[in-house]
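Pasting a structure here, questions to come.
With one protein chain withheld, the remaining protein chains of the complex are depicted in position.
On to chain A.
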Amino acid sequence: MEARARILARIRKALKERPKALLPELPHHALPADPLDLFLRRLAENGAEGRLLDQEGALALLRELAQGLPGAAYGRGVPEGFRPLPELPPEEAPLGVSWALFAVAETGSVALSSEDGRKAQLLPPTHLVLVERERVYPTLLEAFQDHKALPSALGLHSGPSKSADIGQVMVKGVHGPGRLWVVVLT
């Protein structure tokens, strides 16, 4: 604890004469009436593929994506009905399917909880995320206001994994999934 005491003492000494700055209020956002449109647009701009589908349509898309694949890795929250393929370990699965905690229109992001898992969100080259329509927030601010009790890890995913570190050329799927599908369930 020695370093702790020394560091805190130095901070207190440094701040003794310093005028205290006030914490600004949180901003008020002008919210879009229906964030769904914005969410799908932003997803596309981020290089992800977003769809608004009912249960049947979602299953049809899932089957289409799954064609020819030996299996998929599933998040714990993915309902039985959305598991058309045999389950494979995430290390081997060509497809990962997750159930999102929420989504954010402003940034085109899905929020994935560690309660759903982690490997299925990161290791397969293609990632399909399911999110319920009423869980699409207009802004990050509102989403955080509603989720003060966070899981041990929350991942915000806003598109496929990418890097321009090699000669400034954009490469997809560097470590994480190179394709991101998001299905908003009606």
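Assume a contact is a pair of C-beta atoms (placed from the backbone, for glycine too) under 8 Å apart; a residue touches a chain by one contact, two chains touch by 3 or more; residues count from 1.
Please note the rule applied: contacts and distances are computed from a predicted model.
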item: Protein name as given in UniProt for the chain not displayed, "Hydrogenase maturation factor HypA", "Cation/acetate symporter", "Iron-sulfur cluster-binding protein" or "Lipid kinase"; value: "Iron-sulfur cluster-binding protein"
item: Missing-chain contacts mapped onto chain A; value: 1, 3-4, 6-8, 10-15, 17-24, 26-27, 42, 46, 91, 106-109, 114-115, 117-119, 121-122, 139-141, 143-145, 148, 150-169, 171, 173-177
